[in-house]
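Below is one structure. I have some questions about it.
Note that one protein chain is taken out, while the other chains of the complex remain in position.
Chains: A and B, in written order; residue numbering restarts at 1 for each.
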Amino acid sequence: MGSPHPFLVSALLAFLAGAVSGLVTWRRPAAARVVAFAFAVLGSLLLLVAAFRALAHPSSAISSLPLVTLFPCTVRLDPLSAWFTLTLALLALAVSVYSFGYLRPMERTRNLGALGFFYNALLLGLALVFTAANAFFFLSAWEVMAVSAFCLVVFEHEKAETRSAAIVYIIMSHAGTVMMLAAFLLLAASAGSVDFAAFHLLASKLPPAEQGAVFLLFFAGFGVKAGIVPLHVWLPDAHPVAPSNVSALMSGIVIKCGIYGMARVFFDFFGPPPLWTGTLVLAVGVVTALVGVLYALQEHDLKRLLAYHSIENIGIIVMGFGAALMFRALGHPNLAAIAIVGALYHTLNHAIFKGLLFLAAGSVVQSVRTRNMEEMGGLVRRMPGTALFFLIGAIAISGLPPLNGFVSEWLTYQALLAGFGTTHSLTRLMFPIAGALLALTAALAAACFVKAFGIPFLALPRSEAAATAQEAEPAMRYAMALLAAACFVLGLGATWILPVFDSITQQALGVPISSSLLAHGIALQAGTPQSGTVSPAGIALVFLALAGTAVYLVNRRLRHARVATGPAWDCGLPGLTSDNEYTATAFSKPLRLIFSAFYRPRREIRPEYEVSPYYPSVIRFESGIEATFEKRLYDPLKDWVFGLSRRMRAIQAGSIHAYLAYIFVTLILLLLFGVRQ
Amino acid sequence: MIAVFFTAVVQLLLLLTVAPLVSGLIKTLKARLQVRRGPGILQPYHDLHKLFRKGMVLPDTASWIFTATPYVVFSATAIAGLMIPMISAKAPLGLFGGVLAVVYLLGLGRFFLALAGLDTGSSFGGLGSSREMTIAALAEPAMMLAVFTVAIGANSTSLSEIAKVATSTTWHFLAPAQMLAFAALFLVLIAETGRIPVDNPATHLELTMIHEAMILEYSGPYLGLLEWGASIKQLLLMTLLINAFLPFGLHSKWSLGGLLISLVYLLLKLLVLAASIVLVETTNAKMRFFRVPDLLAMAFTLAALGLVSTFLF
Partner (left out) sequence: MHTLQDPQFGDKMVTLMAALVLVLQIAMVAQRWIVTNIRLFAAQSFLLAFIAFTIAYFNHAPHIYAAAVATLLAKGILVPIVLERLVARIEIRQEIEPILNMPLSIVISGGLTLVGYVLAEPFYRPDEAPGASTLGHNALAVAISLFLIGFFMMINRRKALTQVLALLCLENGLFLAAISLTYGMPLIVELGVLFDVLVAVMVLGILVYRIRESFESMDVSRMRRLRG
C-alpha cells in the first residue's frame, strides 16, 4: 500500500473547497447546506482512509504541502498523529452527515454560508494541528483552529450569553497559545530548528530548570485547550452556546488538540521525565475529573451538563498520562505503555460517545426549543430513536460494560493498580487513591447520566413543547446511529483494535504492548494473564444468552397470565401528573447537600402574602451553587488586571506626539540592548 | 471450552437456588433474634413461585425501559455472579472479567434500575433512584479501595488469583490489611444490599425506602426477576467477601468430592456471615439518610488504612 499523504492532501483540499464553497454560497443558505457539508463529508472520508493507511503502515515520513511556499508547510502522519486524525475523521464524518438534517430548519434564518465556511476551516485547522511537522506550522494551524472555533461559537451572536462566552474563550485560548509559543521558543533555541523531528527527546536534555519551565508551559498551554482544572472555566460556557453540531465537534475533538499536544510533548519531546511531572499531572487529572463531574451533577442545562462531562473525561485521560509519566520516570515502560493505551483509547472513545450525546442533545434542543431539562420529559415516546442513541451514549460514558468507555477505564484502573508495586516511597499510595477517586468519578458520572437520561426522556412531559416534540430528521438519526455503532464496535471489538497501538507505543516508548494486552484472543489482560482479564465481547455474549433465556421463559409464563396497563400505583395516590415527578434539581439534591462544602449551595425562599401570613399566595424558590473558580480565582485576577490597566492609563496621553515619543524611546532602548548583546 | 460451559451452568444453578435461601435465612434468623416466629426459611421460594404465576399491571406512564430493566438487572447480576469463585477457586467466567468487571456489572444493573424508578413518573420512584445513585456513588470509592488492597496483595484483579493467593498464605486473614479491607467491604456490603442501618428491606414506609421505592410499580414476574436479582446480588457480595478473605476449605480443582466439601464450607460461612448481618440489623436503628455518608466515610477510611498498613509489610 502506498503512502497516506495523497489522501491527507486531498482531504485538506476537500475542506478548503468546502470553505470556499461556503464563501461562494454566502447568500444562498440552501445551497450552502448541501455543498459545504458535502465537501466536509468527502474530506472526512478521505481523512479516514489516510488515517487507516498510516496506522496500517506506520512511518514518520515528512512531506511538504504543495500550497504555500512562504514558510515550510510540512506534514507528517506518524502513528500518534494518525490516531488523532482517525478520531477527527470518524467524528467529523458523523457530525457532517448530521448537519444536513440539523441545519435544514435554519435555512430561512441563518447565514449557513458563513457556518459552512468556518466549519470547514475548523476541520482544516484540526487536521493540520494533528499532522503539522514543525512548530511554526503547528502554531499557525492552531490559530486557524482556534479562530474558526471562536467564530462558530459566536454564530448565534444575537444572545448576550453567547458573546460573553466567546470572548472568555478567545482570551483564555490566546493566553494558552502564548504559553505554548514560549515553550516552543525555548525548545527551538536549543534545537536550532523548529522541526518536530529535531525536538524528539530533546526536552530531557535541557538543564533541569529549563526542562521544568518547558514542561509547565506546555502543560498549562495545552491544558487551557483541554480544559484542565482550574483552566477550564471557558469550556462549560463556550461549548453549549454553539450550534449543536459545532458543540459535538468542540467537545469531541477540539479539546483533544490539548490532549494531542500533551501526548506529543510528554512522550515525543521528553524522554524519561522527572518524577514530579507525573505526580503533578496525575493529581491534576484526578482533580479535573472530580470537579468536572461534581459540577455536571448540579447542572440542569442539558448541553452544559455534557460540557462539564468533557472536563471530567479530560481528567480521566490526563490521569492516564500522569501515570504513564510516573512509570517512565520510575523505569517501567511496559506499564507506561498500558497507561498510554488507556488514555489514548479513552480519547477516541470520548470523542465518539460525547459526539453522540451532543448530537442527541442537539436533536432534543432543536425539537423542544430549550436546553433546560426541567422542561423536557417523556421524550422516549416522541423521539424513540434519539432516546435510544442517547441511552447508548450514556451507558458508554458512564463506563458501564460492555461498551467502549468501560474498556478504556478498565485499562486505566489496571495501570493505576500495577503502579503500587513500582516504587517503595510514599508516592506509591497515589496510585490506589487515584484509582479510588476514579471509581468515585465514574459512579458520580453514572448518577449524573441517570439524571440526564431519566429526566428529559422518561416519565411524563413537563411542558407543552416536550409533549409535542418531533423525532429528528433521518440524516441526524443516521449520524447518531453511526456513532452508537462505533460505541459497540470499540467496546466489543477492543481486542481487535488494540494491536493498532503497537506502533504508537513503539514510537513513544520503544515497546509494542498489544501482545501483552491480549489473552486467548477474546479477552484483554493487563500485562500478564495473572494480572486480570476482561472480555467485553464475552460479557455481551453471555448477557445476550441469559437475557434471551429469561425473556423467553417469562414470556411463556405471561402467555397464560393477564397483563394489564393501568395508571401507576404511586402508593395509592391518584392522578399522577408531571408536577408529581422528581425533577433534576430534586434528583441531585442529596449530593448537593453531602458535598455542600464544595458547592456552597444557596437557597432562597420568598413567600408573598396577601391576606394572612399563614396562606402565602406565591412562594418563590431559588437555589444555586457558587461558581467557586470564577469567584475565588478569576474575579480577583480580573480585578487585578483592570486595576493595572487603570494605572497604565496615566501614560495614555492621547497626543500623537507622546505616542511617537514612546516609540522613539523604545527603539533607542532596543538598539542599545541589541548592541550590548 | 466445554468444561467452562459446564462449570458456568453449575455455578449459575447454584446462584439461582442458593440466593433465595440466604435471603430466607437472614429473615428467619432476624425474626428469631427479635423473638418472633417469622416466615419459614423457604419463604422466598414460595414468594418467587407465586410472583412468576401471577399476571401483572404495567403503569401507562412507563416506557420500554421499564420492561427491559428486570432482564438487564437479572442478567448483569448473574454474569457478575459467574465471575466470582464460589465452590472452586477458579471462577467459571474468570477470563471474561475480574473484580472490576463485577463492580461495573452491578453498576449496569443499578443504572437501569434507577432509570426504571424514574420511568414511572411517580415521585417515590424518583426518590428511590436519587438516593440509590447517591449511596452507590459514595460506596464505590470505599469498595474499590478495599478491593485494591486485596488486588495489590495478590498482584491481580482476577478473583481466582486473589482466592488462590489467599488460600496459599498462612495466617493470611490475620494481616491487618486484610482485616481492615474486610471491615470496609462489610460496611459496603450492608450499604449495597440495602440493609439496616442504610436501607430497610422490610419497609414499605414511603419516605424511608430506597430499593423498594424504585421497584414500587413492579408486579408479577418482573417483580420476581428483580427480587431474585437482588438476592443474587446479596449472595454474590457475601461470597466475594468470604472467598477473597476467608477462603479456607475452597478447592482449586473441579472435582466432585472437592466441590461438595467446598459447598459445605461455603454454606457454613454464609451462615456465619448472615448471622453477623442479622446481628448488625437487629442492634442498629436505621440511619437518617444524611448520616449514611458517615458510615461510608468510615468504610473508605478503613480501606485506606488497610492500604497504608500494607505499606510496612
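Going forward, a contact is a pair of C-beta atoms (placed from the backbone, for glycine too) under 8 Å apart; a residue touches a chain by one contact, two chains touch by 3 or more.
Small disclaimer: the values here were computed from a predicted structure and weren't measured.
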item	value
Contact with the hidden chain (one of B:P39, B:G55 or B:P176)	B:P176
From B:T208, B:T282 or B:T301, residue that would touch the chain that is not displayed	B:T301
Residues in subunit B touching the chain absent from view	171, 174-176, 179-180, 183, 291, 293-294, 296-298, 300-302, 304-305, 308-309, 311-313
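The definition used in the following text is that only the chains that are shown with their structure count from here on.
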item	value
Rounded Å distance, subunit A centre to subunit B centre (Cα mean)	35
Residue ranges of subunit B in contact with subunit A within the complex	8, 52-65, 71-72, 74-76, 78-79, 82, 93-101, 103-105, 107-108, 110-111, 114-115, 118-127, 129-131, 133-134, 136-145, 148-149, 151-152, 155-158, 161, 206, 216-217, 220-222, 225, 289-290, 293, 300, 303-304, 307-308, 311
Touch list for subunit A against partner subunit B, complex	380-381, 391, 395, 398-401, 406, 410, 413-414, 417, 420-421, 429, 432-433, 435-440, 442-444, 446-447, 449-450, 453-455, 458-460, 519-520, 522-523, 526, 530-535, 538-539, 542-543, 546-547, 550-551, 554, 557-558, 561-571, 573, 576, 578, 580-582, 586-591, 593-594
